Every structure is written in structure tokens, then in C-alpha cells.
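A single protein chain has been omitted; all remaining protein chains appear in their positions.
Here the chain labels run A and B in written order, and each chain numbers its own residues starting at 1.
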Amino acid sequence: MKKVITGDHAVAIGAKLCRVDVVPAYPITPQTLIIEHIADFVNDGELDTKFLTMESEHSVMSAAAAASAAGARVFTATSSQGLAFMHEMLYATAPLRLPVVMANASRTLGGPPGIWCEYNDSMGARDSGWLQLYVEDNQEALDMIIQSFRIAEDKRVLLPVMPCLDGFVLTHTVEPVEIPTQEEVDSFLGPYEPDIILDPARPAMIGTFMPAEYIMELRRQTVAAFDSAKDVIREVNSEFSKKFGRDYGGLVDTYRMDDAKVALITMGTVTSTSREVVDDLRQKGEKVGIIKLRFFRPFPSEDLRKLVSNLDALGVFDRSISYHGGGPVYNEVRSALFGMKMPVINHFAGLGGRDVTEDQIFKMFELTSRAAKGEKVKEVNWHNTRGETV
Amino acid sequence: MFEVRFHGRGGQGAVMAAQTLAEAAVNEGNYAVAFPFFGAERRGAPVLAFTRIDEKKIYSKTQVYAPDCVVVLDDSLLDTIDVVSGLKPNGTVIINSKEKPDDIDLGVSVRTASVNATSIALEILKAPITNTAILGAFAKATGIIRIESLEASIKQKFGEKLGEKVGERNAFAARTAYEKTIIGTSRSVKKLEAKKQWLPKYQDYPIGAALIEGKTEAGLIGPGSFIENKVSGWATYRPLRDKEKCTMCLLCWFYCPEGTIIRISDRGDLMTNYDYCKGCGVCANECPVDAIKMVRARA
Partner (left out) sequence: MITIKELSDDNLFTAGHTACPGCGVAMSIRNAIRVLGKDTAVYVPASCAVVFGTTFPYGAWKVPFFHTAFENTGACLTGMQAAFEKKGKKVTVVGFAGDGGTYDIGLQSMSGAAERNEDIIYICLDNEAYMNTGIQRSGGTPFGAWTTTTPVGSNIQGNQRFKKNLGDIVVAHEIPYYATLSIGHPLDFIRKVEKAKNMKGFRFLHMFTPCIPGWKMDPAKTVEVTKRAVESGMWTLYEVENGEKKVTYKPGKMKSVKDYLNMQGRFRHMSDEDINKLQMWVCRKWNLHYHEKGAPDICEVAPPVEHHAITEEHREMHGP
């Protein structure tokens, strides 16, 4: 069934189709529509879930972790300051291996405060042990909620997953979305059946005080789960594509990369706009393509090295900064490509929700192409920023 | 460089002893550092502290693994901890004990000094805090520091914190111990067994470190496994119950924070499992018919 709905609505429907047991919630723009839709589902009897109206995001993630530890499938959503407020609890959830799924409506993290799209909220959580992915449209938003639960609950992974969708650009934009049937989703995603949970019938201790002679192995174990997650993400993608007919490529997706000489690494909705730009440039005969970075954690280093091996130059789009020069994606990419000789050019755009236009993306390709030809190009470029020239 | 490892129990002042020694060494013109092993110790639990002394600046920030001297503030620790672990071949062990060094069994034959610091502390300080007395023994046995320097540092450090009188009394405790310290050689009869510890590889960890009841080669793990932890060494005193006086009111059983008092004989009698008694004395204090007396835990 096709529906014309917002990204937030698509996420809510995704959670509903996953038959989530517990949803602790706290409102924050632009995530609010997600929890409002879920509240509607619950109050209309369409969804049998424990919907908890918590008093803060810190309590949301606390309740989420606790419910997950007690054996429930848990979903929630947040954004920006809310994600920052629950930061402490992100670090509790992941190493305890509690497969919570939380949508993040990407929004600038103040101050000064703003409500529009920027990735500095989720980038701050990149080392918390959560898997992190960015979607490009509302269909992918819905589909990735379903895939996220499959990935999170896989026994080889058992880690929380944070699908991020661009604030307003997706959360509040309607577009057609194919809604899978409950039967289809049920056959793709079985019930959550964890091994060890809080249960008086078989008492467990979870989150014990841990001396130094034990904690390093726990960290190492979590890294192993991240490694396994790469395979699981690819497997789940291919199974999903067989069942639902939509293939997202796994950790990364590509567009017109077959004979590309210059490529741009994009995330989120900028990927979508970039497709139009690439089509235009291709018509003009330029061999350009897009690498859509879907998962930022685990970071697809091996995939990237393969994809860029025939390029003359690579551009990297960043929607948040690290204050020391390059953006977090740029630094991660540079590290993944260490030893490869091609120029890698960083492009900042869209901070604080400033619209990332086709003109800006053309400029990103132009600068990267000039670098490909051996011209001197600045390593870090601020697009559409007063006082900066690109 | 001279490295010292202190073994004590939470509340005995091992850390303060390590720091006082460092201060005294610095006052003699040396460089010294002192630091605790940063655990989460409760009162009575085994603790570690370290002092390093050298003529030049010390850069090492690691724990001490091969000490020149080991100081044991509580000889009950000898039952559970291999205090001589890593001790240099010509090293010295200093023990708070009423035994003579030659009667103390450390499992190896090493230069050993002993002094009854507990009785000195009880007599002079009116409390079983042995950290200053044992420093007196350290000065005597090692010669690394002069007793006068120690006395000065103790007066300064304890005086600052607890008042001049307390400082002086502690310095006197150190001097008294200095004079009473006996030096000899320990016995090597007992077999030192490394404490068994479950240390799995990361591949064998329970996911997310969530534990259910389990048994490993090193003993129980998971819920209820703290019974592996015998805490009788914490106790200075232990309760003795007069069965004739006891009315089986069960207040001691109710109040015992440890669960050492157990109902037996189809609940008609009580038994105390001293493995878990920390000697707090609540049972004796609360017994309505005075049927419980506290006696010294180790004769």
C-alpha cells in the first residue's frame, strides 16, 4: 500500500510494524511527530505496546535500557539536545549489549539553539557503541527501522542502532512511501528472544561494578560485535531486497560509480539532491559519481578503499564540524584511505540547517574535479559561507 | 630507587602511611611519591598503597611489582594474600604481628621484621590504627629513613589533620614500635597458592558481561557468588553466644548485616558462620539478655 506521509510518520509506522513492546518517549522538535503517531496507534488500539511518557530524555534512555534488559523490544526517538541529554545512557546501553532502536531526527545541537538539520548531535555519539546510519528518503526511513531491529537483535551483533533522518528535510516532508504488510514484516523479523535477561525465574546481574582486570576484554568484545555487524548489515540488506524489492547496498550505496573518476561521499538527503547534479554532469560528459555513506558506525573502511581505487579525486561532504579543521566524516575517510595517493577534499555545507542547494553540490564536484586535474585546491572548503570563498 | 608496597585494610591508614613515608623521605632531601591502588574499598577490605623513594625525580607512574620492602599492617592478610609476591631477593618484609619474625610463615625464607603494632596503637592511640607504629618498624628494619625524620613528618601530617596532640601521640607510637621491632628471618613451610581467579578471554565473555549463576575453575560467579569472598579477616572481634542465656528472640539473626547467623536444628537454634563475620558487634550490642560477648577474633 502506498501512502504519502512525512518521514516521522514513516518511522512511526516502521516501529509499529516491528511490534515494539516498550516505547519510552519524550518530545523534541523535529522528532515529535514520531512519538505523536505512536501515541495515536496505541490509543486507537492499533499497537499493543507500553508507551511511557517519560519526564526527560535521560529517563527515556534509562527506561529503554532497563526494559531491554528485562527482555522487551524497545523503540524510541530523539533529536539534538535530547540526544545530548541522554549521552550518559548511550554509553550504558551499548556495552551492556541492549539492542534498542532509536531514531534520531538530525538537528543542530546548540548553542546557539536552532531546530534545523545538522549532524553535530549524532556525531557526538559516534564513540558510544551505537550503530549509526543515515537515510536519504522517507521510504528508506521506514525500511531501515525494520532492518535496524533485525541487525540489532542478531546474536552476532546485539548492539543498539540509531537510524538518523534529516530534521525537517525528511521529518516534516511528505512523499510517497510503500508500506509493507504486517505479515511481510512478521516473516522478516521474528520475535526478540534474548539469552540472558532480568527474570526472577533465572536471575541475572547486568551492569555490575567492574574492576580494571575485566573491563578491557568487555571493550574488545564490543569491537568484535562491531566487526560482525558489517556482515550482518550486508546480509540483512540482501534478504530485505529479496523480500521487499528495495536494495540499499548495505554499508554504503553508490550512484553512477562504474567508470567514475571523481566522486563525492554524501550522507542523508544531500545524497538525494546530488543524484540530480550527477545526472546533469554526466550529460555534460563528466565521469562523476556518488558514494552514499549509509552507516557511519560501523565505518565501512574496506568498502570505501575498493570503491575509490580508480578515482582521480574524492570529495567528502560534512554536515558537522570538529573545530580543528576537517569534519568528522572527512577525518574518518582520510584515515580509511591512508596510503592512497589521490586528493581528498572536504566540503562543509548545510550547518545549522542551511539549505544545501544544487549549486553548492556542483561547486563541490567542480573543486574536486580541479583537484583531480592536479590544480591546487583548498583541503577544507566552506560552501555558501559569508567571508569564505570557494 | 627504593620501592615499598603496603598491605592493609580499609580504615587502617595504609595510604596515610605511604604518604607520610614519602614526606619524610622528601624532608631528608630525596624525591618520593606515594599512591594508593585506586579501588572502591570499604572499611576492612584489603587495600594496597605504594611509596617510591629515590635521589632524583621519579617518572614511573605504574604500580610497584618488585618491591624492596613490603609492609603488612594486618597479619590476617597473610592468610589470603601472597604478600611476598615480587619481593626482591634481598628485600625485607615488615609485619604487624605479635609473633617473632622466625615464627612467621611467609612460605619463603626472607628477611623479616615484626612488631605488635596493634597493641602499641591500642595502648597509645586507644584505637587499632597501626599505620604510624608500623612506620617506626620500617625505619628500624630498612634504615632507609631516620626515625627522627619520621617523627617530624608524623607530627606535621597528623597534627595538621587531627590536632597537635594526636600528632605527638602518633609520633610516640612510631618511636615505641621502632624500639620494639625484632628482625629475623621468616619460615618457609606453607605452600603459597596463587589465588584462583576467573579471567576469561574476551571471546569467552558472557555477552555484555551479563551473568547468571555459574561455576568456573576458580569458583562461583554471578548471582549469589559473593559467598566465595570470606571476610573473616576483616574482624578484630567476633561474637560468642551463650546458648543457655539465649531466648531465640532472633534479633541478632535479623540485625546481622552479613548473614553470618543462621537458623539450624529445624530453626530451634542458631549458628554463626565466622567465615563471613566482620566483627561489627551489632548482635552483642542488641541482644536483650546479654547472651552475646565480643572476643578478640585471633587469640
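FYI, contacts are C-beta pairs under 8 Å (C-beta built on N, C-alpha and C of every residue); 3 or more make two chains touch, one makes a residue touch a chain.
On a predicted model such as this, the values are computed, not experimentally measured, just so you know.
Chemist: For the chain not shown, which residue from A:205, A:344 or A:371 touches it across the whole complex?
Modeler: That would be A:205, which touches the missing chain.
Chemist: Which residue from A:6, A:31, A:49 or A:81 sits in contact with the chain not drawn here?
Modeler: Candidates A:6, A:31, A:49 or A:81; residue touching the omitted chain: A:49.
Chemist: Please give every residue of subunit B in contact with the chain that is not shown.
Modeler: 10-11, 40, 42-45, 198, 209, 211, 220-231, 234-235, 249-251, 253-260, 262-263, 267, 273, 275-276, 278-282, 284-286, 294
Chemist: Which residues does subunit A use to touch the chain missing from this display?
Modeler: 21-22, 24, 49-50, 52-56, 58-60, 62-72, 74, 88-89, 92, 96, 198-200, 203-211, 214
We take it that only the chains that are shown with their structure count from here on.
Chemist: How many angstrom lie between the centres of subunit A and subunit B, each centre taken as the mean Cα position?
Modeler: Here subunit A and subunit B have centroids separated by 53 Å.
Chemist: Could you pull out which subunit A residues touch subunit B in their complex?
Modeler: Interface residues on the subunit A side: 69, 95-98, 158, 195-196, 202-206, 208-211, 213-214, 217-218, 220-221, 224.
Chemist: Over in the complex, which subunit B residues touch subunit A? Could you list them?
Modeler: 39-40, 197, 199-203, 205-213, 222-223
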